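With one protein chain removed, the remaining protein chains of the complex are shown where they sit.
Here is chain A:
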(Lines give C-alpha, C1' and ligand atoms only; values in the text may rest on other atoms or scores of the structure.)
Protein backbone atom coordinates (compact mmCIF):
# COMPACT_ATOMS: atom_id res chain seq x y z
CA UNK A 1 0.00 0.00 0.00
CA UNK A 2 1.75 3.04 -1.26
CA UNK A 3 -0.19 5.26 1.10
CA UNK A 4 1.66 3.81 4.11
CA UNK A 5 3.83 6.83 4.67
CA UNK A 6 0.69 8.90 4.73
CA UNK A 7 -1.05 6.83 7.40
CA UNK A 8 -0.99 9.53 10.04
CA UNK A 9 -2.25 12.08 7.52
CA UNK A 10 -5.10 9.82 6.43
CA UNK A 11 -6.13 9.21 10.04
CA UNK A 12 -5.98 12.92 10.84
CA UNK A 13 -8.02 13.64 7.74
CA UNK A 14 -10.70 11.19 8.86
CA UNK A 15 -10.69 12.59 12.40
CA UNK A 16 -10.97 16.19 11.18
CA UNK A 17 -13.78 15.47 8.74
CA UNK A 18 -15.68 13.37 11.26
CA UNK A 19 -15.34 16.03 13.93
CA UNK A 20 -16.53 18.63 11.47
CA UNK A 21 -19.57 16.56 10.56
CA UNK A 22 -20.30 15.82 14.21
CA UNK A 23 -20.48 19.53 14.98
CA UNK A 24 -22.20 20.66 11.80
CA UNK A 25 -24.66 17.81 11.24
CA UNK A 26 -25.11 15.66 14.33
CA UNK A 27 -25.41 18.41 16.96
CA UNK A 28 -27.67 20.74 14.91
CA UNK A 29 -29.72 17.69 13.92
CA UNK A 30 -30.44 16.84 17.56
CA UNK A 31 -31.19 20.45 18.41
CA UNK A 32 -33.48 21.11 15.45
CA UNK A 33 -35.29 17.80 15.81
CA UNK A 34 -36.08 18.61 19.43
CA UNK A 35 -38.03 21.76 18.49
CA UNK A 36 -41.78 21.42 18.89
CA UNK A 37 -44.22 22.16 16.06
CA UNK A 38 -46.06 25.45 16.08
CA UNK A 39 -49.65 25.78 14.90
CA UNK A 40 -48.30 27.07 11.59
CA UNK A 41 -46.28 23.90 11.09
CA UNK A 42 -49.37 21.77 11.66
CA UNK A 43 -51.37 23.84 9.17
CA UNK A 44 -48.58 23.67 6.59
CA UNK A 45 -48.22 19.91 6.90
CA UNK A 46 -51.94 19.35 6.50
CA UNK A 47 -52.10 21.78 3.56
CA UNK A 48 -49.07 20.53 1.64
CA UNK A 49 -49.20 16.81 2.42
CA UNK A 50 -46.23 14.49 2.31
CA UNK A 51 -43.78 15.88 -0.26
CA UNK A 52 -43.91 18.71 -2.78
CA UNK A 53 -40.69 18.08 -4.70
CA UNK A 54 -40.02 15.04 -6.87
CA UNK A 55 -41.47 11.89 -5.38
CA UNK A 56 -42.68 8.46 -6.40
CA UNK A 57 -46.36 9.43 -6.23
CA UNK A 58 -46.03 12.62 -8.29
CA UNK A 59 -42.89 12.16 -10.39
CA UNK A 60 -43.74 14.85 -12.92
CA UNK A 61 -44.75 17.42 -10.30
CA UNK A 62 -48.35 17.80 -11.45
CA UNK A 63 -49.78 18.49 -7.99
CA UNK A 64 -50.96 14.93 -7.40
CA UNK A 65 -51.21 13.12 -4.07
CA UNK A 66 -52.24 16.31 -2.27
CA UNK A 67 -54.85 17.12 0.36
CA UNK A 68 -57.59 19.70 -0.25
CA UNK A 69 -58.05 22.56 2.16
CA UNK A 70 -61.67 23.61 2.68
CA UNK A 71 -63.47 26.37 4.58
CA UNK A 72 -66.56 25.27 6.51
CA UNK A 73 -69.30 27.38 8.07
CA UNK A 74 -71.67 24.52 8.87
CA UNK A 75 -71.12 21.12 10.40
CA UNK A 76 -70.88 18.64 7.49
CA UNK A 77 -72.58 15.88 9.48
CA UNK A 78 -75.45 17.69 11.21
CA UNK A 79 -75.75 20.77 9.00
CA UNK A 80 -75.73 23.03 12.10
CA UNK A 81 -74.12 26.47 11.66
CA UNK A 82 -70.67 26.84 13.19
CA UNK A 83 -67.73 29.27 13.28
CA UNK A 84 -65.65 29.47 10.14
CA UNK A 85 -63.28 26.50 10.26
CA UNK A 86 -60.46 25.32 8.03
CA UNK A 87 -60.48 21.58 7.43
CA UNK A 88 -57.96 19.46 5.56
CA UNK A 89 -59.38 16.67 3.43
CA UNK A 90 -57.16 13.72 2.53
CA UNK A 91 -59.01 11.64 -0.09
CA UNK A 92 -58.44 7.90 0.32
CA UNK A 93 -54.89 6.96 -0.69
CA UNK A 94 -53.39 10.44 -0.24
CA UNK A 95 -50.10 10.23 1.61
CA UNK A 96 -49.97 11.78 5.04
CA UNK A 97 -47.30 14.32 6.06
CA UNK A 98 -44.53 12.99 8.29
CA UNK A 99 -46.13 14.53 11.38
CA UNK A 100 -49.02 12.06 11.14
CA UNK A 101 -46.88 9.02 10.47
CA UNK A 102 -43.73 9.60 12.54
CA UNK A 103 -43.65 10.14 16.31
CA UNK A 104 -40.67 12.49 16.34
CA UNK A 105 -41.91 15.32 14.09
CA UNK A 106 -44.58 17.17 16.05
CA UNK A 107 -42.78 17.48 19.38
CA UNK A 108 -43.66 15.74 22.63
CA UNK A 109 -46.63 17.80 23.89
CA UNK A 110 -48.12 18.31 20.44
CA UNK A 111 -47.80 14.62 19.70
CA UNK A 112 -49.45 13.69 23.02
CA UNK A 113 -52.36 16.08 22.50
CA UNK A 114 -52.83 14.96 18.89
CA UNK A 115 -52.91 11.33 19.97
CA UNK A 116 -55.18 11.62 22.99
CA UNK A 117 -57.48 14.50 22.10
CA UNK A 118 -57.08 14.36 18.32
CA UNK A 119 -57.07 10.55 17.94
CA UNK A 120 -54.67 10.78 14.98
CA UNK A 121 -53.53 7.24 15.69
CA UNK A 122 -56.79 5.98 14.19
CA UNK A 123 -56.20 7.61 10.80
CA UNK A 124 -54.92 5.60 7.85
CA UNK A 125 -53.76 6.67 4.42
CA UNK A 126 -55.76 3.94 2.74
CA UNK A 127 -59.04 5.20 4.20
CA UNK A 128 -58.21 8.92 3.99
CA UNK A 129 -59.96 11.36 6.31
CA UNK A 130 -60.50 14.89 7.48
CA UNK A 131 -58.19 16.76 9.85
CA UNK A 132 -58.42 19.98 11.83
CA UNK A 133 -55.80 22.07 13.60
CA UNK A 134 -56.88 22.90 17.13
CA UNK A 135 -55.36 24.60 20.16
CA UNK A 136 -56.04 23.22 23.62
CA UNK A 137 -56.57 25.11 26.87
CA UNK A 138 -52.87 25.43 27.72
CA UNK A 139 -52.08 26.75 24.23
CA UNK A 140 -50.67 23.52 22.78
CA UNK A 141 -51.62 23.16 19.12
CA UNK A 142 -52.66 19.69 18.01
CA UNK A 143 -54.12 17.84 15.05
CA UNK A 144 -57.64 16.47 15.33
CA UNK A 145 -58.73 13.54 13.19
CA UNK A 146 -62.27 14.81 12.59
CA UNK A 147 -63.41 11.63 10.84
CA UNK A 148 -63.00 9.83 14.17
CA UNK A 149 -63.85 12.61 16.62
CA UNK A 150 -66.80 14.17 14.78
CA UNK A 151 -67.77 11.63 12.17
CA UNK A 152 -66.90 13.94 9.26
CA UNK A 153 -66.34 11.91 6.11
CA UNK A 154 -64.30 13.25 3.23
CA UNK A 155 -67.30 13.33 0.88
CA UNK A 156 -69.55 15.14 3.35
CA UNK A 157 -66.87 17.74 4.06
CA UNK A 158 -66.16 18.41 0.38
CA UNK A 159 -69.92 18.78 -0.23
CA UNK A 160 -70.46 21.11 2.72
CA UNK A 161 -67.41 23.27 1.96
CA UNK A 162 -67.92 26.95 1.16
CA UNK A 163 -64.52 27.14 -0.52
CA UNK A 164 -61.92 24.63 -1.61
CA UNK A 165 -58.25 25.53 -1.88
CA UNK A 166 -55.87 23.30 -3.86
CA UNK A 167 -52.97 24.91 -2.03
CA UNK A 168 -51.10 21.60 -1.72
CA UNK A 169 -50.98 21.16 -5.49
CA UNK A 170 -50.13 24.85 -5.70
CA UNK A 171 -46.99 24.35 -3.67
CA UNK A 172 -45.91 21.73 -6.19
CA UNK A 173 -46.46 24.32 -8.94
CA UNK A 174 -44.51 26.88 -6.91
CA UNK A 175 -41.57 24.48 -6.88
CA UNK A 176 -41.88 23.19 -10.45
CA UNK A 177 -42.26 26.63 -12.02
CA UNK A 178 -39.30 27.97 -10.04
CA UNK A 179 -41.25 30.80 -8.33
CA UNK A 180 -38.82 30.41 -5.42
CA UNK A 181 -35.84 31.45 -7.54
CA UNK A 182 -37.06 35.04 -7.08
CA UNK A 183 -39.73 35.04 -4.35
CA UNK A 184 -38.42 34.05 -0.93
CA UNK A 185 -40.65 32.54 1.76
CA UNK A 186 -38.46 33.93 4.52
CA UNK A 187 -38.96 37.47 5.85
CA UNK A 188 -35.60 38.20 7.43
CA UNK A 189 -35.32 38.51 11.19
CA UNK A 190 -33.52 41.84 11.17
CA UNK A 191 -35.42 44.20 8.90
CA UNK A 192 -38.34 42.65 7.06
CA UNK A 193 -41.03 42.96 9.73
CA UNK A 194 -42.65 46.13 8.39
CA UNK A 195 -42.68 45.25 4.71
CA UNK A 196 -43.09 41.50 4.58
CA UNK A 197 -44.42 40.61 8.00
CA UNK A 198 -43.44 38.28 10.82
CA UNK A 199 -40.36 36.14 10.19
CA UNK A 200 -40.95 32.41 10.71
CA UNK A 201 -40.15 30.72 14.04
CA UNK A 202 -38.01 27.62 14.54
CA UNK A 203 -41.00 25.31 14.89
CA UNK A 204 -42.84 26.62 11.81
CA UNK A 205 -41.28 24.09 9.45
CA UNK A 206 -41.65 20.72 11.16
CA UNK A 207 -42.71 18.09 8.67
CA UNK A 208 -42.54 20.39 5.63
CA UNK A 209 -40.56 19.23 2.59
CA UNK A 210 -39.03 20.94 0.75
CA UNK A 211 -38.99 24.20 2.71
CA UNK A 212 -38.00 26.34 -0.34
CA UNK A 213 -36.93 29.42 1.59
CA UNK A 214 -35.34 30.79 -1.55
CA UNK A 215 -32.01 32.57 -1.33
CA UNK A 216 -31.81 35.09 -4.12
CA UNK A 217 -34.58 37.62 -3.71
CA UNK A 218 -35.42 39.36 -6.99
CA UNK A 219 -39.04 39.96 -6.05
CA UNK A 220 -41.15 40.50 -2.91
CA UNK A 221 -41.19 37.94 -0.14
CA UNK A 222 -44.40 35.89 -0.28
CA UNK A 223 -44.65 34.28 3.16
CA UNK A 224 -47.58 36.52 4.16
CA UNK A 225 -48.68 37.72 0.72
CA UNK A 226 -52.24 36.49 1.22
CA UNK A 227 -52.60 38.91 4.13
CA UNK A 228 -51.37 41.86 2.06
CA UNK A 229 -53.38 41.11 -1.05
CA UNK A 230 -56.31 38.72 -0.91
CA UNK A 231 -57.79 39.57 -4.33
CA UNK A 232 -58.24 36.51 -6.52
CA UNK A 233 -58.90 38.77 -9.53
CA UNK A 234 -55.61 40.60 -9.03
CA UNK A 235 -53.70 37.34 -8.63
CA UNK A 236 -55.34 35.90 -11.75
CA UNK A 237 -54.36 38.90 -13.87
CA UNK A 238 -50.90 38.98 -12.32
CA UNK A 239 -50.15 35.34 -13.08
CA UNK A 240 -51.53 35.59 -16.61
CA UNK A 241 -49.44 38.64 -17.44
CA UNK A 242 -47.80 40.49 -14.55
CA UNK A 243 -47.51 43.66 -16.62
CA UNK A 244 -51.30 44.03 -16.68
CA UNK A 245 -51.29 45.04 -13.03
CA UNK A 246 -47.67 46.07 -12.51
CA UNK A 247 -46.14 47.66 -15.63
CA UNK A 248 -42.60 47.50 -14.25
CA UNK A 249 -42.70 43.85 -13.20
CA UNK A 250 -40.03 41.54 -14.62
CA UNK A 251 -41.94 38.39 -13.66
CA UNK A 252 -42.48 35.87 -16.48
CA UNK A 253 -46.01 35.24 -17.73
CA UNK A 254 -47.62 32.05 -16.43
CA UNK A 255 -50.50 32.02 -18.95
CA UNK A 256 -49.60 28.48 -20.07
CA UNK A 257 -50.67 27.17 -16.66
CA UNK A 258 -54.27 27.91 -17.73
CA UNK A 259 -54.25 24.91 -20.05
CA UNK A 260 -56.48 24.73 -23.14
CA UNK A 261 -59.88 25.65 -21.71
CA UNK A 262 -61.07 28.32 -19.31
CA UNK A 263 -63.61 27.85 -16.49
CA UNK A 264 -66.58 27.96 -18.90
CA UNK A 265 -65.00 25.49 -21.29
CA UNK A 266 -64.05 28.09 -23.92
CA UNK A 267 -60.82 27.48 -25.79
CA UNK A 268 -57.91 29.70 -24.76
CA UNK A 269 -55.88 31.09 -27.67
CA UNK A 270 -52.70 32.49 -26.16
CA UNK A 271 -51.37 33.82 -29.46
CA UNK A 272 -54.53 35.76 -30.24
CA UNK A 273 -54.49 37.07 -26.67
CA UNK A 274 -50.89 38.14 -27.01
CA UNK A 275 -51.62 39.97 -30.26
CA UNK A 276 -54.40 41.97 -28.61
CA UNK A 277 -52.20 42.59 -25.59
CA UNK A 278 -49.34 43.90 -27.74
CA UNK A 279 -51.77 46.29 -29.43
CA UNK A 280 -52.67 47.53 -25.95
CA UNK A 281 -49.05 47.68 -24.79
CA UNK A 282 -48.10 49.75 -27.82
CA UNK A 283 -51.02 52.14 -27.29
CA UNK A 284 -53.12 51.06 -30.27
CA UNK A 285 -56.03 49.98 -28.13
CA UNK A 286 -57.37 51.43 -24.90
CA UNK A 287 -58.06 48.29 -22.92
CA UNK A 288 -56.12 45.06 -22.58
CA UNK A 289 -57.90 41.82 -23.50
CA UNK A 290 -59.86 40.02 -20.78
CA UNK A 291 -57.95 37.45 -18.74
CA UNK A 292 -59.67 34.06 -18.84
CA UNK A 293 -60.87 32.61 -15.54
CA UNK A 294 -58.84 29.46 -14.86
CA UNK A 295 -60.63 26.13 -14.95
CA UNK A 296 -61.19 24.40 -11.60
CA UNK A 297 -58.72 21.65 -12.41
CA UNK A 298 -56.09 23.90 -14.01
CA UNK A 299 -52.57 24.32 -12.70
CA UNK A 300 -53.11 28.09 -12.59
CA UNK A 301 -55.94 27.60 -10.10
CA UNK A 302 -53.72 25.52 -7.83
CA UNK A 303 -50.96 28.12 -7.88
CA UNK A 304 -53.38 30.99 -7.17
CA UNK A 305 -54.90 28.98 -4.30
CA UNK A 306 -51.42 28.42 -2.87
CA UNK A 307 -50.51 32.11 -2.99
CA UNK A 308 -53.82 33.33 -1.56
CA UNK A 309 -53.41 30.82 1.24
CA UNK A 310 -50.03 32.30 2.32
CA UNK A 311 -51.39 34.27 5.25
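FYI, contacts are C-beta pairs under 8 Å (C-beta built on N, C-alpha and C of every residue); 3 or more make two chains touch, one makes a residue touch a chain; residues count from 1.
Just so it is clear, contacts and distances are computed from a predicted model.
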{"item": "Hidden subunit of the complex - UniProt protein name among \"Succinate dehydrogenase / fumarate reductase iron-sulfur subunit\", \"Cytochrome C oxidase heme b and copper-binding subunit\", \"5'-nucleotidase\" or \"Ferritin-like domain-containing protein\"", "value": "\"Cytochrome C oxidase heme b and copper-binding subunit\""}
{"item": "Residue in contact with the excluded chain [from A:75, A:98 or A:276]", "value": "A:98"}
{"item": "Hidden partner chain, residues of chain A it touches", "value": "1-3, 5-6, 9, 12-13, 16-17, 20-21, 23-25, 27-29, 31-33, 35, 41, 51-54, 59-61, 97-98, 105, 175-181, 184, 186, 188-192, 194-195, 199-202, 204-220, 242-243, 246, 248-253, 256, 270-271, 274, 281"}
